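One protein chain is absent from this view; the other protein chains keep their places.
Coming up: chain A.
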Amino acid sequence: MSETNVIRRLEAAGLPPQLSRFGEWADRHFKWVLVAPAVLLILALSIYPLVYSLVVSFINFDFQVPGHAFVGFKNFERVIADPVARWSLVLTAFLSFSSVAIEFILGFAVAMTMMRSFPGRGLIMSILIVPLFISPVIVGQTFTLLLQRPFGPTNYVLSALLGNEVTISWLTESPYIYFSLILADVWQWTPFMFVILLAGLTAIPPNLYEAAELDGVGPWQVFWSITVPHLGPMILLAITFRLLDAIRLFDTIFIMTGGGPGTSTYTASYYLYTIGFTQFHLSQATAGSWLFLIFTALVVVFLVRRLLKAETN
C-alpha cells in the first residue's frame, strides 16, 4: 500500500531535469574528476621526477662539464669504480645490521621484563619510549656533546670507573667512531623494537603459558616453543621497519662525523648526498641512487615476502 503511494508520488513529480551535454559528460565521468587532482599531483611530484632521474642517470648532467650528451652506462661505471661508494655500501650494511640486531635483542629483553607487573611500571614505560619522540639530529648533537674530546663527560666517567685515564677520540678514531654511531642509533631506536615486541607479547594468550606450566615445560623451552613462534610475525615486522629505516642512515652521520674522518663514515645516503649536493656530479649521484635502490629493493622484497608468509600462517 505504502509502496504504491511512493511510486505514485514519484510519478507526479515528473522526470528528473534534463542535463546539458557537458553536464551529462561530467555526470558519467564524475569519479575521474574526483581523483584527477591526486593523480596529477602524484604524476607531477613522483612519477615525472622518477622517470626524469632515470634519464639523468644515462646522460651527462654534471654541473662541472658542459652539455647533456648521452653517455650510456658511464655514470654507473663511475659509481661502481669508486672505492668510496663501495665502502659506503659495506658500511651501510654493517651499521644497519649491527644496530638493528642489538636493538632487537635489547628491545626483546626489555619487553619480556615489562610483561611482569611491578610498581612504577607505567612510569618506566613512558620514560623508555621518550627517545622515539626526539629528532635524530638532536640525538646526534647530544651524543656529540657526550662523546666529544676533551670536554665530553664520557672519557671522564670511564676514567673514574676504570681507575686510569681514558683518552679515546670517540668521534674521530676508528673503530670507536662506528661504536659511537651504533650507540646513538641503539639509544634512539631500541624503544621502537620494545614497543612492537611488547604489543606482540601481550597478544599471546596467557593460558598457553599456564598449560605449559602444568605440563612441566621449562622456561627455556616455553620461550622457544611458545613465545618465539607466536611473536614471529611481530619480530619480522619490527625488523623490517627498523632495517628499512636504518639503511637510509644520514642525520646522525651528518651531525656526528660529517662522514669523517676522511670518508670512513660515509654511508650510502651520505655518499650520494656528497656526490650530488656538495660536488654536483648529479648524474653520478642519480646513477648511484638507482643502484642503491636496487640493493634496498632486494632486502625489502626478501623481508616483505617472509612477512607476508608469516602473516598468512
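FYI, a residue touches a chain if its C-beta (ideal position, glycine included) is under 8 Å from a C-beta of that chain, and two chains touch if they have at least 3 such contacts; residues count from 1.
Note that contacts and distances are computed from a predicted model.
K.L.:
Given that one chain of this complex has been left out, which of "histidine kinase", "Multiple sugar transport system ATP-binding protein", "3-isopropylmalate dehydratase large subunit" or "Cytochrome c oxidase subunit 2" is its protein name according to UniProt?
P.N.:
"Multiple sugar transport system ATP-binding protein"
K.L.:
Tell me which residue among A:106, A:226, A:244 or A:299 touches the hidden chain in the full complex.
P.N.:
Selected residue, touching the omitted chain: A:226.
K.L.:
Tell me which residue among A:27, A:77, A:165 or A:213 touches the hidden chain in the full complex.
P.N.:
Within the whole complex, the residue contacting the unshown chain is A:213.
K.L.:
Residues on chain A that touch the omitted chain in the whole complex?
P.N.:
Those residues of chain A that touch the unshown chain are 205, 207-208, 210-218, 221, 225-226, 229-230.
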